Every structure is written in C-alpha cells, then in structure tokens.
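Excerpt of the complex: some chains, original placement.
The chains carry the letters A and B, assigned in the order they are written, with residues numbered from 1 in each.
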Amino acid sequence: MRHIRDSGEHIGVGRAMHDVLLDLFPICRSITGDGVRATLRALQKRIPLTIQEVPSGTQVFDWTVPLEWNIHDAYIKDLNGHRIIDFQKSNLHVVNYSHPINRRISLDELKNHLHSLPEHPTWIPYRTSYYKDSWGFCLSHNELQNLKDAEYDVRIDASLSKGSLSYGEFFVPGQVRDEVLFSTHVCHPSLCNDNLSGIVVTTFLAEWVLSKPRRYSYRFLFVPGTIGSITWLSQNRGQTSHIKHGLVLTGVGDPGPFTYKRSRRGDSEIDRIMANLLRHSGSPHNIVEFIPYGYDERQYCSPGFNLPVGCFSRTPHSQYPEYHTSGDSVEFVKAESLEESLEQCRTAVETLERNRVYLNRNPHCEPQLGKRGLYRGIGGQAGEKSMEMALLWVLNLSDGSHSLLEIAERADIRFEVLAAAAEKLMEHALLSPAQ
Amino acid sequence: MRHIRDSGEHIGVGRAMHDVLLDLFPICRSITGDGVRATLRALQKRIPLTIQEVPSGTQVFDWTVPLEWNIHDAYIKDLNGHRIIDFQKSNLHVVNYSHPINRRISLDELKNHLHSLPEHPTWIPYRTSYYKDSWGFCLSHNELQNLKDAEYDVRIDASLSKGSLSYGEFFVPGQVRDEVLFSTHVCHPSLCNDNLSGIVVTTFLAEWVLSKPRRYSYRFLFVPGTIGSITWLSQNRGQTSHIKHGLVLTGVGDPGPFTYKRSRRGDSEIDRIMANLLRHSGSPHNIVEFIPYGYDERQYCSPGFNLPVGCFSRTPHSQYPEYHTSGDSVEFVKAESLEESLEQCRTAVETLERNRVYLNRNPHCEPQLGKRGLYRGIGGQAGEKSMEMALLWVLNLSDGSHSLLEIAERADIRFEVLAAAAEKLMEHALLSPAQ
C-alpha cells in the first residue's frame, strides 16, 4: 500500500472507484426489480458480466423466489398537499418490499408503520419486509416528531407481481478448473458502505483478474443478499465442488480496520492466507471466528456445502452507528479505503496463485548454493541474510507436505520473499512443483 | 441456583439433606461391619437400594476382602477407673480396624499407639490401619499432654472375624442400556464432609433421577473406599463397558468452591459437561487434571478399565484443615452447600440426557425460519437475538459430527438455550437425531 499511496495513477484508482459508487448511489435496489438490473447494467461498462433472471415462484431449496418489487413513487402528504416525507428525496423512506397503498390515514394508525432512530434523530433508518406482507415508512426521528396533524395522505406507488430475481455473474476461466469465488450483495438501496463498496471493489478486482492469465478460474457473483446466494447455490449445486477458495466482500469502504471472518472450516487455505496477509499488512485488523450470522457466507458455509468461503470487510456490520441508516452516505466511504481494500484482495489473489507445494529435488543434505551464486563467498561472518534464509527454509520444508504459505508461517518470513526464493530455486532446477 | 435460593421449597431440600446427615453421623462406619450396614439400611428409607455382601477372603483382583471389623466399646482409663479417652464420646478415638486389646500398659508404650495433631490441639485425628495388624487411639493434642500417669488401662472391645464386606447398589434402567455411574464411599465414621456429604447428595440425586423416565440408565454405588470399588469392579467386570459417563461424589458439603477433577481420559463427555456447567454456574470453581491419587476414581480410571469417571467435590480433600479430623463436624457441612452440589449434579444429568448429535434436515443453505415464525419479520435492524443465534448455530453445526455441547462451546451459548433451540427445530421437522 505504501507504494500505491505514492502513485498518482493509483490514487486515481481509489477516485475512480468512488466515482462508480457515486453513479450507483441514487438507484433504488431491492432483492428483485429494476434497481438491481440497472446496477448490473452499469457494471457491464467495466466487466462483461452476465445478468441472470430467475422467475418468481422458482423453488430454491427451502425458499421460493418472491414476487418482483418495483417502486415509482411514495410520500406522506399533509392535508395541504405538501410532501412531508418524499421517496424522491431518499429511497430509504420506504420500507423495502412495502405493498402499494394510497389512502388517508390517521396519525395514530400511521405511527404503527413508521420507523425512526431516536438515538440518531437526523438519520433515516433502512428497513425491509421481504417476506411479510406489510408496508411502512422510515424517517428521521426529528421528522417523526414534527408529525402533529390528525390525518395524512399516504401513498406507495409500488408493484409486487410475477417477474424475476436478477443477479450478475462473471466467470474467468484459468489454467485449472478449480475456482475462486468472490461474492457481493446488490440489494441495498442508497447505502454506500453496505453495499456499494462491495460492488465496486468486486468489480475492480474482476477487471484486474481479467488483465492477465491466471492459474485458477475466478467467479464473481453480484447477488441479492440471502435469496440471491441461495438461488445461485440451488441452480449451480453440481458445480460448487469446484470452489476451492472464496470471499464474500462487503463493507470495504469505511475507514475502519480490516476484518477477516474465517470460513466455517476455520483453517482452510483462504483463512490462512487472509490471516497471513493481514498480519503482514502493517494495518490494524481483526481476525474473527466464523459465526452463522452475517452475509452470504451463511449460505456458502451451510453444512450441506461447507465451502471454504470467508468474509472480508472493514468495520463489521452493525458495529458502526451509520450501519443501515442514511448516515452510510457517499461521504462515509473513502476513496483511499476502497483502494486499500482492493489492494488486499489483489494480494490475496496473488498469494493464492503462488501458494503451491514444492519438492526439493536435492533433498539429501543442502545443495551447494555457493557454486550457483546463491550464497556468500566468504564464510565466518555472524548472522544470516534474509534471502539466504528464505532459500534454506524453502529447501528444508519442500518435502511435498508443506505449502509455501505454511513455510512462510513457520519461518515467519513474508510470503513474497519465500515465493521469490522458490522461483530462484526453480530456475536452478533445485525445486519443482509437487503435483 | 439463584431461583432455588429464592424458593422456600428448595431451602427445604438443603435442610432435609442436612437432617439425613445428622441421623447418619453417630454411626461408626468402617470398610466392613455393622456400621456400613446400618448406614445403607437408613438410606433404604429414601431409595430402594440393594445391600450386597461379599465374604471375607474373596479375591478381588490383587486384593482380598478382609476380615469383618466390629467394635462395641473402647477406652483408656486411669488407675482410678476414669475413662480418660472414651469411644462412646467419639468413634474417632479408635484407630479404625484396631485389633482387640485389654490390658494395663505403661505410658511410654501407650504413646507408641497414640495419634494427635499438635497444630490443631483440640481436634481428634482420624486414622486407619486396615491392612496392618495394629491398634491405636486418636486423641486431641491437649488430651495427650494431660496423660501423666505411669500406667493406664487400655481396652478396645472389637472383633476381627470372618464376615463380609457390605455395599449398596441402586440401578435405574433407562431407555438405553448405556449407563451413568455415581459412586460415593461409605467407610468413614463420624466425619461429615468426608464422607457423609457424598452419601447424602448421591441419595437425593438418585431419588430425583428415579422421579421421571430417563434416556440413560443410572447406577448408584455406596461402597467402602478403595476395597469397595475394587470389589464391585471385580464382580461386575463384564458390565463396565456399559458405563459411558460417571462421577465420584465426595466432599460436597463444605462452603468452598466447586472442584471438578477430570477423568484419566481428560476430554470425555462428562469432563466437558462438568467444565461447561461450572463455567456457566456463576460460582467459583476449579477444574483440575486427573492424578492417580484421590478417591475411587483411582480404580475406575485404572488403565485396565479407563472409564470416563471424574470426581466432583467442593474443596479438595486435604486442602481444608478439618479434613480427617473431628473438625469435619455437622457444623462444617452447610445445608445450602449440600443443595448447591445436588443442583450441579442434577444439571449434569440433564445435560447428559439432552446432549445429542443432531442432523440438520435442510443442510443446503439456511431454511427459511421466517415463514415458520422463528425469525423476525422486519429486516435491517442491527444486532442478533439470542434465540435466533441459537437456532442458526444448531442448524449450522448439526452435520452429524457435533454434539449440542460442542456447539454450545463453540458458540459460547448456554447449553440450555441451545437445547431449547434444538427442540424448536425438531418441532418444525428441521432437525432429527443422528443415528
């Protein structure tokens, strides 16, 4: 990251990411509907993702793809015809998946349908009612307290009808069929860290992965939360065994420390890689154990799949006050934070690509490194040099049962240094990949 | 325990336990003889235990059932005929298993047969000589120092003759043949924490176990220490494989912290249950590793058996000054302590009964809990609810290889909450017992 911060080009990357986020911000997304489609189409300008449509009513494991929800307008008007609460000003004002309504209503009744945050009186909360037939408005607590008339005209001009659930998918074939999954959710309306930051980082990561040939295949999913990953898993059940590593990306734009939540397996390769790279990142970070609550890792890590998929974020959901409120704004997400998160994901990909098990082809005693120019000529000086140590570690532990990452952990040497040592040894035919 | 302390009925339980202890206190028990029989017969008023008799001379592994010892009277008289030391006042005065004696003896010779505790000059020590042909008296150090005459008349009116070793056994069949063993020793004379507290808690526990149908079978043993458990194991060698869990109960009446000593296996289910319940007990406690010294767990955990039997007590033996002295009196044992110990044992039984391995019947992705009324309707609010988390944990880890207790430990949720969650999921056909 140090290098990147110094580079005008790269500061540009963070800025470009934030610009994409600004474009996507006004769209009213939900778990179905035109908002998701508009979002995915906007991403197609950068990566050639496919938009999949799954009809309402489709059974996906224990769930059913719901009716499609679209909204055009909504308001609460006083009897003078003034829009007191106006969907056109913030799409958070409507409880997501509210059914249509259009009538005059008493304040008392209306209050049963209003949500506010007394502890943050200027923020609008974000609420959903996907699977409960209901309607409602969200508003700031100050706005709520200003409602004093006896009656209001309430309208939600929305439709709930047969349609489909939309998601985006982008697959990059590599040398091997084994694949790395990156999944992000696309169902939140005008909220930035949760979830536009994940959409943007995943998109830029996909663009970079595509930029050169890779050993692994890569799959990028842009799915509505919960129902979207369940739908994908249901429709691709036979293919999940190809997923050898994966990350859910979410909440990667705030300025907080990095957080890696381990997969259910707890010690899969991606778990060890993320722990290793964060430990060497020089940045504050937390590694947390898997719990069956959070984002779509809940589905990927359900016991029937138990995929090695962790979750990478910055401040965990619900641990920042702006979470699921209008406080999660375009100002809350920083260009630099987006870029740092992208960089960690790139390092994860590079580590996955380079992390292999090798065989020392000269396993009986050390090979004579000096005659190959890999070791100092004059002996007797105290102390070791770091590249020499990396060479010795790779040789000593490359017995077919230690990956470079495991050697890096045991030697307490940065993965990059060990990987460079392995490459030098390969050049000198002292090392070869173990199957 | 909190609830129990508030309940008049339950305070009554502790009081009732202490009353039984008072009844049993005066009896002069030993490893054989009428004292043990009288004790077991008194317990038959509460539970239908069987009294077994094993003849003197019976070979039990490397040991032999000894001659039966009975005592009627004993004293040291001065030459004026005054009983200076009187068995009628405390049965601790006679070294247990002393052979009979009746003669005049010089103070010098007598002193070779006297035991006192200089550091606690008012307490009578408790000493035994089961396997060494000997005799002796125990007395307070103050009494010892008052012996100033040249000669005394010494009498121990005891008999050592062919008879039998007596022990009590109570078996409660359950749905399955696998059994849970509770074992307590019954060989100490007028000492309260060691061992009347164990006898009383085991008796009340047996009564409660009998009060409703159980999954496991339960076996309660009231045996003389060492020789009694060896005798039982010798005579029931073929049946020990049914013992899947067990506890030796002893020293459970003093006001000290709970102590659980692990079985030799160290991580058997009973070990993990006791550690879990003590951790959540809110009470001070210690978990200690197995050592081959202590009570009858020494025999149950000998390498030829290696049964999963731990030892539950309060302050460990020999770590309180009253241990094996007349200081271990009816006042030293508290009604409340007895009741708390009983309550921990009941919790252990309930946890054993409910601790099963389940299978999530909908293992691919989460089931839709909301449509079953098991999940909040309105989404978007930060934070999880504890029952929802318990449901998610049970579903996520019920893959046939985690017991509820293991899930409780990983989730750091109280076992009771997880067990309730499992029951809810069973009601909704989302979970079934594995096997």
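FYI, contacts are C-beta pairs under 8 Å (C-beta built on N, C-alpha and C of every residue); 3 or more make two chains touch, one makes a residue touch a chain.
Computed from a predicted model, the values in this text were never measured in an experiment.
J.: So 2 chains are in place, but how many copies does the full assembly in this file really have?
T.: The whole assembly in this structure file has 3 copies of the sequence.
Please note the rule applied: only the chains that are shown with their structure count from here on.
J.: Just curious, how far off is subunit B from subunit A if you go by their C-alpha centres, in Å?
T.: So the centre of subunit A lies 55 Å away from the centre of subunit B.
J.: Give the list of subunit A residues in touch with subunit B in this complex.
T.: 60-63, 95-96, 115, 125-132, 134, 136, 226, 229-230, 233-234, 237, 264, 291-293, 298-299, 301-306, 317-318, 323-324
J.: In the complex, go through subunit B and note every residue touching subunit A.
T.: Residue list for subunit B touching subunit A: 360, 362-368, 370-371, 377-384, 389, 392-393, 395-399, 411.
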